[in-house]
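My questions all concern the structure below.
Heads up, one of the protein chains got dropped from this complex, but the rest are sitting where they should.
And now, chain A:
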Amino acid sequence: MAGSMELSLRLCPGAQAVPVLLDRLEAYAEETGLPMGPSQRLALVCEEWLANVAMHGTGASYAELSLWREPGSLHLRLADDGPPFDPLAAPPPDTSRPLEERMAGGLGLHLMRRMTRRLDYAREAGCNRLLAVLDVA
C-alpha cells in the first residue's frame, strides 16, 4: 500500500490542539483506509488523552503522539511532561445509574479503557507515557 502507516505529532497541550489532532487523525484514517469504527476509537483515545494532559498537566510543555499499524491492530505511544497522572488509577464510573444520578466525570478515562485492547502507563524520566493498543477488525 502506498503511503506511510505511521504518524508522529507533537502538540502544545490545550484545547486549541484538539481540532489539529482530530483533523490529522481523520486524514490518517482516510489515507490508510482505516475503517470508521477503529478510526473513531482512535480519535477518542487521543482526544481524551490530550484533554487530560491539558486539564491535569498544568506545566506540560508538550504532548507527543506516535502511531503505527500492525496486522489487526493500531499501536499508540503517548507522552507528556506534565505532573504524574495515571489514567488507569481512576475508578470507573457507574454506567448503570439512572439519569438524575449520573455524574459527568470519569467518562473520558472510561472510554479510553474500553476502546483499547491494552493500555499501559509508566512514569519515566519526568514524563507520563502511555502505550495503547487498539483492535482493527
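Some points to look at:
The definition used in the following text is that contacts are C-beta pairs under 8 Å (C-beta built on N, C-alpha and C of every residue); 3 or more make two chains touch, one makes a residue touch a chain; residues count from 1.
Assume contacts and distances are computed from a predicted model.
Its UniProt record calls the unshown chain "Anti-sigma factor antagonist", which is the correct pick from "Glycosyltransferase", "Anti-sigma factor antagonist", "Cupredoxin domain-containing protein" or "ABC transporter permease". When the full complex is taken into account, the listed residue touching the unshown chain is A:P98, out of A:P71, A:P98 or A:G126.
Contact residues of chain A toward the unshown chain are 15-16, 18-19, 22, 36-37, 39-41, 43-44, 47-48, 50-51, 95-100, 102, 104, 107-108, 110-111, 114-115.
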